[in-house]
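A quick write-up on the structure given underneath.
Here the complex is missing one protein chain, while the rest keep their positions.
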Amino acid sequence: MDTAVAVEVAGASGNAGAPQVVASRAVVRRLLRRPAATAGVVVVAMFVAMAIFAPWIAPYDPIATSFSTVRKAPSALHWFGTDEIGRDVLSRIVFGARASLLAGVVSVLISLAVGVPIGLLAGYAGGKTDVLISRITDAMLACPFLILAIALAAFLGPSLTNAMIAIGISATPVFIRLTRGTTLAVKAEDYVLAARAIGNGPLRIAVRHVLPNIVAPLLVQATLAIAAAVIAEASLSFLGLGQQPPQPSWGSMLNVAKNYIDNAPWMAIWPGLSIFLLVLSFNLVGDGLRDALDPRHL
Amino acid sequence: MGTYLIRRIAQIVPTLLFVSILIFGLQQLLPGDPAKVLAGEEQDPAVIAHLRETMHLDEPFPIRYLYWLRGVLHGDLGESLRMQQPVRALIADKLPVTIELACIAIVIALAIGIPAGVISAVRRGTGWDYGANVVALWGLSTPNFWLGIMLILLFSVTLGWLPASGYVSPREDWRANLAAMIMPAFVLGNAIAAVLMRHTRSAMLQVLSSDYVRTARAKGVKERDVVLKHALRNALIPIITLGALEFGTLLSGAVLTEQVFTIPGFGKLIVDAVFNRDYAVVQGVVLFTATAYILLNLIADVAYAIVNPRIRVH
Partner (left out) sequence: MDQRIRCFLTAVACLLAAGASAQTLRIGLAEDPDVLDPTLARSFVGRIVFASLCDKLFDIDDKLNIVPQLASGYEWSADNKALTIKLRQGVTFHDGEKMDAAAVKYSLERHKTMAGSNRRGELAPLASVDVVDPATVRLNLSAPFSPLLAQLADRAGMIVSPKAAEAAGDKFGAKPVCAGPFRFVERVAQDRIVLERYANYWDKDAVHFDRVVFLPIPDPTVRLANLRSGQLDFVERLAASDVPQVKSDARFKLTKITEIGYQGITINVGKSDLAQKNPLGRDPRVREALELALDRDGIVQVAMDGEADPGNQWVAPSNAFYAKSSPIPRRNVERAKALLKEAGVANPSFTLMTATTGDAQRIAQVVQAMAREAGFDVKIQSTEFATSLDMADKGQFEAYVLAWSGRADPDGNIFSFDACKQPLNYAGYCKPEVDDLLKRSRTTLDLAERRKLYADIAAIVLKDRPIVYLYHRHWLWAYTGKLDGVQAIPDGLVRVKGARFK
């Protein structure tokens, strides 16, 4: 998880002096002006559509086995070939988009849902609460992300849901740090001090003054985190801890495919390529968002 | 500055304590009985009972934690029951391997990331920018184990140029060592290259728009010298300090890379230990890693704070 981004962006918004509420339409326009980011948005949208309309797009049932068509090379009947128990790889890729997108998005939503409130609390309350939260966050960050995710997934049991929870929890510290940093920067601003002076409660201040400021960096970090979460799910599945058969997920397809790499390479190529494209697109969108939202980089 | 430093150092001990409790607690929560895992195929009840006693498994969690803590304070990180070796010895054996892998990976990452970042910053908005961006992003977007398998397929199986797995100590044969390390280091370095590229790009952009550079340009210094001699040198400090934070990413990446290429390093050690419920090894390795990471963090933060006083958190 890219903690350095948080430091950099928080610093940027910290010295602006005024709330960074940028009109969303202007942001979208700036985003789409860059071809790379546009390409990213288009590809992500394609994958989302693929996931939603999977039953209509996939030519075969993704879990229908056929013992006579085991590991057949790509052909007119099976565009991407078949896998180790005769299932159509293309159909599994299409349905697998659901697992990968879910894994990416839900994990990050969990991180946000847990990390942002805690970060707000730490930044706003300060004192002993802040110290405690910071120490725990530092502790979590000090453990290598994947190790933490593996341990959590092993604890919860191998399944896609548990993998999402494990990744989500492992990614939370980054969002705590980011939120806390921005909260601290905003807390000292004059308009916040003024708001407190006239008696606004902390919740109101948090919602009206702090949150709008962190939407931008959070959005950027979240998009990049989705990319990392998709890879994390693939990694956990590679170790046998993610989506379990017969349900398809690109990561678990790769886990099986590695055993057939020299006699059925198509089993590994398509899921790997799909992960690559999806993650690349999210990264491009995230980068584009960061450029669009941060006036200094324009 | 002095108080900041002292405060940060004082924070290390409680953080490490938290790390150890976190990992210890997590391991105890893991389902599955390590005694049964270690007891082997026959699952002899007498063996299981003996193992449970040796590992103090029937004692309550706080007592077990204190046993372990006492050991650590005496420099004893426990023993791997699976391999019958002290954890300290295992770490001493495996760490240099992963460090070597990480170093070569960083060199590769620097070789890709910094030029890509410089080009991207200097030729902002052009095809070069996007091209360099995608090349560096490729590293972040590809699952490293997949890339590893593809590389093995190409360079080992098809072309036969490089060994598919294993490790030869550089003292034994430095050429074989490099041949074995180049693919995994490339796989590992890819991801870091992307991050380095981004750091370089934003640091360069920051410096290139600074007064210092504007003055240099006004004085008529050649553009190439402006970029390489003045801008890059100043940009390097934040790049390197931020880069040090990638240590954690390196280790995470090493976990799977070492698995794919069968390199007897740290990453493989810890994954096998989690799956075999070899508590002592996981504890010891995580504690060691956390300490290293926290120290690196501290050095990076201090260096960064010296360079950029605005970032210091009050």
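Every chain is named by a letter (A and B) in the order it is written, and numbering of its residues begins at 1.
In the analysis below, a contact is a pair of C-beta atoms (placed from the backbone, for glycine too) under 8 Å apart; a residue touches a chain by one contact, two chains touch by 3 or more.
A quick note: this is a predicted structure, and the numbers were derived from the prediction, not measured.
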Among B:40, B:62 or B:125, the residue in touch with the chain that has been omitted: B:40
Touching the absent chain when the full complex is considered, from A:27, A:70 or A:114: A:70
Selected residue (touches chain absent from view) among B:99, B:164, B:236 or B:298: B:164
Hidden partner interface residues of chain A, rising order: 65, 67, 70-71, 84-86, 154, 157-159, 240-241, 244-246, 255-256, 258-264
Positions on chain B contacted by the hidden chain, ascending: 30-34, 36-47, 50-51, 54, 82-85, 90, 93, 149, 152, 156-157, 160, 163-167, 259-262, 264, 268-269, 272, 275-277
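Here is the rule we use: only the chains that are shown with their structure count from here on.
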Rounded Å distance between chain A and chain B, as computed from the means of their C-alpha atoms: 21
Chain A-touching residues of chain B, taken from the complex the two chains share: 11, 14-16, 18-19, 22-23, 26-27, 29-31, 130, 133-134, 137-138, 140-143, 145-146, 149-150, 152-153, 157, 194-195, 198-199, 202, 205-206, 242, 245-246, 248-249, 251-253, 255-256, 259, 270-271, 274-275, 282, 286, 289-290, 293-294, 297, 304, 308, 310-311, 313-314
Of all residues in chain A, those that touch chain B in their complex: 1-5, 7-8, 11, 14-15, 34-36, 134-136, 138-147, 150-152, 154-155, 157, 181, 184, 188, 227-228, 231, 234-235, 238-239, 251, 254, 258, 261-262, 265, 268, 272, 275-277, 279-280, 283-284, 287, 296-297
